[in-house]
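A single protein chain has been omitted; all remaining protein chains appear in their positions.
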Amino acid sequence: MALEKVNAVVIGAGAAGPIVAKELAVAGFRVVLLERGRWHSPWECRKDDLRNQRTNVLGNAFGPEDEGNPRVLVNQQGEARVLLPSEGGYNNNAACVGGGTLSYGAMAWRFHPDDFRTRSRYGMVADSTLDDWPITYDDLEPYYEKAEWEIGVSGDDSGNPFKGERRKPLPMPPVKPDSIEHQLLEKAARKLGLHPFHIPMLRNSVPYGGRPACMRCRWCVGFACEVDAKCGTQNTVLRTALATGNLELRTRAMTKEILLDPGGRARGVAYFDENDRLQEQPADVVVVCGGATESARLLLNSRSKAHPRGLGNNSDWVGRNLQGHLYTGAFGLMEQRTYDDLGPGASIAICDYVHGNPGLAGGAMLANEFIRLPVQFMNTRPPGVPRWGLAAKEFMKRNYTRAIAVQGPTQEIPVWDARCELDPEVKDRWGIPVLRMSGGRHAHTVEIGEYITYKAEAWLQAAGAIQTWRRGGGRGLSGGQHQAGTARMGHDPKTSAVDANGRVHESENVYVADASVHVTNGAFNPVLTIMAIAYRAGEHIARELKGKGI
Amino acid sequence: MKTVLAIAMAVALAGLLLAPATDYAYKAGGGEACARCHEIAPQVEAWMESSHREVRCEQCHHSGMLTNMRRVRDHWAGEVPAKPRMKHADVLAMTERCRSCHQQEYAQWRNGPHSVTFESLFLDKKHNSERILMDDCFRCHGMHFEGGIEDLVQPVNTEGPWELKRADLKNTPALPCLSCHSVHRTGQPLKGHVRKAGISWREEIARPSLALFDRRSLAPVALGDLPLPVVYEDERPVKMSPDQRQGLCYQCHAPLAGGQIKSGDDRTPMGVHEGLSCLACHDHHRGTTRTSCATCHPRLSNCGLDVETMDTTFANKESKHNIHWVKCADCHPKGVPPKRVSSSSPRLAP
Partner (left out) sequence: MKRRSFFLVASGALTGAGCGHRRSAPFRTLSESEAATLEAWCDALIPSTDGTPGAKEARTSRYIDIQLTRRFRKFRPQYQQALAAIEKMTGGRFTEISVEERTVLLEKIEKGEGDKALWGPDGGREVFNLILQHTLQGFYGNPRHGGNHDYVSWRMLGIPVVPVRGRGVAYGA
């Protein structure tokens, strides 16, 4: 039996969904937001260093649950293995209200203008699907600004010459840059002629949006904030949207498929409600915001006569080009103690190596890391130090409080064969086919990442490190929390899945408005770009609906 | 049919016998019987070394027949938590049990600010309209509450009107004994009369039971693990009393990250009272201090002012004489006049 029709159904209450829902709800449209997870309070995790969203050896704190949510990973040797969400290789992102934004580290980067035109800048890279975006930095700039002010960003990038123009400064000053690590790295960067500045963060440095300032504890990335100082979608736009009365949020609602007319128009969606009953939600517009992997899965699971290989997939672009970031960098051991327990830890960055690296088609922003809890550091050591025994303990004892990590997200060269498709056999607990992921990174991505490790090491050496070691990356499949690219936006339906506004080429009323549409994923953490795209899509859809007299 | 009936009868009879037998097994033999269950052996071991070892398990832990049966079931089903702990209701009930021996401390706590109730803390209109409630409130207030802030108060915003979702907690103290004490701590049982706390940290021993209930790990953190911060006046580290007991105070009356004096909820003494322990003036259970001034300033303050009527309290933010931070120069901008106080006035230990 079908439920009452609404103007829009939005799938996924992560970084993007609540923004689209809010834009539509505020414009007066009736919206249903479906989220497969539920609300979480910090009480449920309580800074559990073994069970959170970053270290999940005892499980994911904010979903998905291990039971009933398998995926299949095909490794480099071609062997397929069924994985649980808390296992490496699953490429998990939180499944809860707020999604990753409930527990993220919250770096709030705007992409560099050239991140939108990598192919024009670098030319075609062999064996890749490198391309320009159909939109530019300038198209997105107003929406970056909107995200920064509505959701809340602290920081100061005025010292960064390698960035696009911004019309308005950030709404909050940076968290006080008083950590020992920050001071050492700032001095060192200046000595090297680099341009250090304060990382923009979706984190209150002063009271903002009715919520207090960060109290600077050591448990940040991976955890929900007890002070509510981290600005996610769940404590900002979602509250605004719910207050309009036009939005209904349904949690524990797993979307099965988008229901399509023979012509390709969407009638609505079918989903399993919190009691596992199949429901049909009719809507004028369907907006998919499930994250790059799950959005692709939903499109592939939504078939009709006109879309035998899944919605938007007639040219085989859905699920392709899965990318995240190759994190590479270096560790340094200092003579003096650098641990001062002043969270969140990450505070200083340089963008000197984002573009223009000789002979390389890309680069990365480099920043110091969040505070590493002992369980996050216990497997970190320079070559030559054993993994266990007295020497291993001695290394931890001596160096845990004297180590600095600098690393950055290398912009990945998209690859056609890095993909997720539907597994022919394995299903989730609702009987919906799950993802089968395969492929890996482009060799040149690894080269760029390698180059970045030297830059990170040089920075640490200039900061006075008495010992350093570099950490590069491999060619394994990338995605993870920075997952993107599986429903690329473009003008040509033959080489993209959605248009520049996020509308699926093959359907007039289905949109994708999350990181799936990224053509490339920037040399930065992608969340602010995801938010900006969601604002832009939300505004566009509202205009469309109004234009149709709805 | 007869056989079925017979088996059923036998099972019922066994059940009837088993239940009281199980129950008795728990109650008899003090800790020995409780420790037979593997999961709580570490707790029982700790208790046997604690100052409360003469108190039997069931004198503090609920030990009704149904509860004991539930424990057996949890044990066999393997559903025992990694670290067994007391439920909120049991923690609250403990307060009355503590009272049966520690009557004076109970009375002082009851009359002091630390026995504040959930209602007066979480339904304070002035507070709630200025500062939004959050989960971190529970770090110091109602730390044993099992749930998030939305499970206690609705709505969570600055508009209100606010009400307790858990109306039963309305008149319940939010900081029961077990907020600052852990009963299972190593120590000697109290023998005879213990001298009343003096004004100096040297004169009072840090009781082994002192431990903060850490809501994050749902376990008490012993006094020795509670740090005394370095507090700064700009760049200058403020002189601090080494009294370890303050570690407990600083968990809640704490400066902001970076440790600047007067920041956050910090009340570290600076100026004329710099270096004094919190406990030099504050009775930990009672919390009130007015009369303690007279202990060091028998008649008048050093300046000849009547301390009983001065605007010295923390609540008065405009006060020039805030007892925590008043400096000689606040009243004597041109320099401190020669001391008039006789040399026989009592001196404070650091």
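Quick notes on this one:
For clarity, chains are labelled A and B in written order, and residue numbers in each chain start from 1.
Following the convention adopted for this analysis, contacts are C-beta pairs under 8 Å (C-beta built on N, C-alpha and C of every residue); 3 or more make two chains touch, one makes a residue touch a chain.
Nothing here was measured: the structure is a model prediction, and the numbers come from that model.
When the full complex is taken into account, the listed residue touching the unshown chain is A:K393, out of A:K393, A:R429 or A:K548.
When you scan A:A61, A:C217, A:A330 or A:A463 for touch with the missing chain, the hit is A:C217. Residue-wise, the contact with the chain that is not shown comes from B:L218, picked out of B:L92, B:L123, B:V156 or B:L218. Summarising the interface, chain B meets the missing chain with residues 17-18, 21-22, 24-25, 28-29, 32-33, 35-39, 41-42, 44-45, 72, 78, 80, 82-83, 131, 136, 212, 214, 216-219, 221, 225-227, 229, 250-251, 253-257, 259-260, 262-266, 314, 317, 322, 325. Residues of chain A in touch with the missing chain: 47-50, 57-59, 212-213, 215-218, 227, 337, 339, 341, 374-375, 378-379, 387-390, 392-394, 396-397, 400-401.
Here is the rule we go by: only the chains that are shown with their structure count from here on.
If you average the CA atoms of chain A and of chain B, the two centres end up 42 Å from each other. On chain A, the positions that touch chain B within their shared complex are 41-44, 46-47, 176, 178, 210-212, 215-216, 226-228, 341-343. Those residues of chain B lying in contact with chain A across their complex are 131-132, 134-136, 138-139, 146-151, 157-158, 215-218, 256-258.
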